[in-house]
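Selected chains only, in their assembly positions.
Chain lettering (A and B) follows the sequence in which the chains are written, and residue indices restart at 1 in each chain.
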Amino acid sequence: MKLGRVIGSVVATRKDPSLESLTLLIVENVTSALEREGGYVVAVDSVGAGVGEVVLYATGSSARLTAVTKDRPVDAVIMAIVDSFDIDGRVTRLA
Amino acid sequence: MKLGRVIGSVVATRKDPSLESLTLLIVENVTSALEREGGYVVAVDSVGAGVGEVVLYATGSSARLTAVTKDRPVDAVIMAIVDSFDIDGRVTRLA
């Protein structure tokens, strides 16, 4: 998984029927210091994440292992919202 | 998924039989500001996308989860045409 920050969302009405009702969020990659790393991914939200939140996303076939993404043609899913993380003993709280 | 812009198409008559009748589009990667990011992918079209349109494409095994790509040896599929997206509250309309 990677850490990312939700920066926006995508609206698409012409799409594969199985994508109906999924929320597509734009997530920019961040380093473990929460700095922009370059690059982004459009991921399905499975946890109710909002703009500005730091999340964990999974890619590949694993992105289809949540209840909302099962059997759908999606390759990235937000599966957790980060409350805090700890690097070498220094804790960063986000929530 | 990634955002991309359709820039062209590929014709191939000598190919795996299961690819018969699939449309192969060339999609260049774009940033969330719709600038060229470098790089491209050739993706199967599952939604009737045209040249110039901004689309979402999925890669890997997830690319085989649409009706047209099921069980075929393809690793990228356009599964949505983007109508608009929203970055930090600023909306960009495309359709």
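To be clear about the criterion, contacts are C-beta pairs under 8 Å (C-beta built on N, C-alpha and C of every residue); 3 or more make two chains touch, one makes a residue touch a chain.
Please read all numbers here as calculations on a predicted model, not as lab measurements.
In this structure file the full complex is assembled from 5 copies of one chain, 2 of which are shown.
Definition applied: only the chains that are shown with their structure count from here on.
For the pair chain A and chain B, the distance between C-alpha centroids works out to 20 Å.
Looking at the complex, you find that chain A touches chain B at residues 7-16, 18-19, 24, 26, 28, 40-43, 51, 59-61, 63-64, 71-76. Residues 1-3, 31-32, 46-48, 56, 58-67, 69, 77, 79-89, 95 of chain B are the ones touching chain A in the complex.
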